[in-house]
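Supplied in structure tokens, the structure appears directly below.
Only one protein chain is missing from this complex, and each of the others stays in its spot.
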Amino acid sequence: MPMLEAKGVSKAFGGLKAVSNVDIHVDKGGILGLIGPNGAGKTTLFNMISGAIQMDSGTVMFDGTKISGKKPNQICRFGLGRSFQTAKNFAGMPVHQNVLMGALFGKKGRSNAQAGQIVDEVLDFVGLSELRDKMVPDIPLAYQKRLEVARALATQPKLLMLDEMMAGLNPSEVSEAMELVTKIQKSGITIIMIEHVMKAIMNICDRIVVLHHGAKIAEGTPQEISTSKTVIEVYLGEC
Amino acid sequence: MIKKYNVKKELQYIVVFVAVIFFAFVPLFGSTAIITMSTTIMMYIVMAASWNMFSGPTGYISLASGAFVGLGFYASGFMSNHYPLPVLMLFGGLVSFALAALMGSITLRLRGVYFTIFTFCLVELVKAIMTWYEIMVVRKRGLSVRNFGSDTAFYAMLVMVAIALIVVIVVKRTRFGMALTGIGESEDAASHIGIGTTRTKVFGFAISAFFMGTVGAVRATMLNFIDPGSAFNMMFSFLPVLMCVFGGMKTFLGPIIGAIVFASLQYNLVMKMPQIYMIIFGGIMILAILFMPTGIVGVYERIRNSLKDRNSIRKEVADDANA
Partner (left out) sequence: MSTVVNIVIYGIIMGGIYGLIAMGLTLQYGVGKILNVSHGEFLMLSAMTSCVLVKAGLHPLLSFVICLPAAFIIGFILNITIYRYLRKVSKDDATYESNAMLMSFGLYFILSNIGLKIWGTLSLSYQFFSYPVKIFGATIAVNRLISLGIAMVFIVAFFFFLNKTRMGKSIRATSQSATGAAMMGVKINRTMAICFGVGGLLAAAAGVLISMSFAPTAQIGLSNTVIALIVVVLGGMGSIPGAVLGGVLIGLVGQAVSFFDTSLVTVAYYLMIIILLLLRPKGLLGR
């Protein structure tokens, strides 16, 4: 049974079709990779699923509930967390408070003690415990991206959407990030990730969807995608 | 909320509240002029503190204070002959709360400067409606307001100062206050971790408007006569912004210091040379934004931190020398 199923999702900005009639789905416990050249509409798709922007048409079902048309905070409360491509942490707060915000507001009726416990667990899980009292601008980019993920994890989501969490990281940071993603999946959270780092996508994802000019052009296992003619054409053609 | 008591913060609250208690004895010794001036200072403290409660953490600059203060004026104007002062204040506050909630729910869905522009025009709008009402409906310019005596006004303002400051502290420590801060730091992140951003903003804006309305109601009883021009005054919109920028936005003491400084400045200059006073006003505002973006409180903290650093370096050097 799919955790998330988006059908016929479309969005146009002015005359430009950013996303046209895209279907995607991800099964419970799976990892779906979303790839495509710059401007293919990946982040726009994320924004529509998470409620940041309204879709022109289409429906999104999440764990049996229709979430399209709802606001981001409602969608979050259903159990859908996300990170942003450019880190959008609360820059004026220390690391632990960033996570605390997620823990406090992510679910209804959480006590302060519960929230505090979640913060400790999540910081430990993503490996930020030692930096907990640092201010966000004082920590390196790789950790800021990790904090994005930690904040979303603190809401205790069923599905996590990661938007280019590996962009701008060096190779050793990328493998650390890959480990983290696998660890998140093992803990029982379904994942959709946008990524340009092919090594990561090919190794972690169990299914991949390729977007190009706002349309879905291919879908399949990493093997199928890496040998698909259309995909290679799109990527090589762009080069 | 999250119990992490900071001794310095607790101390500043205590100092301020002790000062408020001492202030309560002013009418016993002071002349009427001093009582009136103190009442004005307290009005500005409430305005600046409640403005800062919403606009400080969220960064949504409101210029509607003049409209809310004016509604408080008119609440007193309409009802002062039949009701006691607390009822007038409550009424002025609630009307302001309602207007802010209505306006906020329309404009706070939009980000950026729209909110500021709307609030800026709101003062003119309410003024226009009131003027139209007086000319076309009642056909009488202005209203006379009952004077409850300078002591009553003084104590009413004092109570509002205490309530406003307590609410500021409470808001800061609750989830609601954290949500406001989160919205100011990163609105996208805030909405995606489950904060109902529009609802939070609207409620914050409306609470701050409530306080403006109450002090407006008190202020009107000190003037004997009000009309749309004196009630819906742009200066009331600008003053809280200026005081908070000067004293330090996002801080507890900043608005209080700003209010005291500007009220005294105004008291000493406004009668003698009103235009010069306003020009100085503008000059201070520009200089404050350019050279002390964190306000007086920020400057103080910076100096103290650098002294502390220097001391610790000195200590380290001394330790090294000893070793």
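Couple of notes before you dig in:
A and B label the chains in the order they appear, each numbered from 1.
As a working rule, contacts are C-beta pairs under 8 Å (C-beta built on N, C-alpha and C of every residue); 3 or more make two chains touch, one makes a residue touch a chain.
If you're wondering where the values come from, they're calculated on a predicted model, not measured in any experiment.
Across the whole complex, the hidden chain's contacts among the shown chains comprise B. When you scan B:Ile276, B:Ile303 or B:Val317 for touch with the missing chain, the hit is B:Ile276. Touching the chain that is not shown, out of B:Thr116, B:Asn147 or B:Thr198: B:Thr116 (per the contact rule at the top). Residue in contact with the omitted chain (choice from B:Met79, B:Leu125, B:Leu223 or B:Val299): B:Leu125. Of the candidate positions B:Ser50, B:Thr107 or B:Ser150, contact with the unshown chain belongs to B:Thr107. Here one chain is not drawn; of B:Ile135, B:Ile166 or B:Leu307, the residue touching it is B:Ile135. By the touch criterion stated above, the residues of chain B touching the omitted chain are 59, 61, 106-107, 109-110, 112-114, 116-118, 120-122, 124-125, 127-129, 131-132, 135-136, 234, 238, 241-242, 245, 275-276, 278-279, 281-286, 289-290, 293.
Following the convention adopted for this analysis, only the chains that are shown with their structure count from here on.
For chain A in complex with chain B, the residues that touch the partner chain are 50, 52, 71-73, 76-77, 81-82, 84, 88-93, 100-102, 104-107, 112, 116, 151-152, 154-155.
Remark: chain B residues 1-3, 175, 178-179, 181-182, 184-186, 188-197 touch chain A in the complex.
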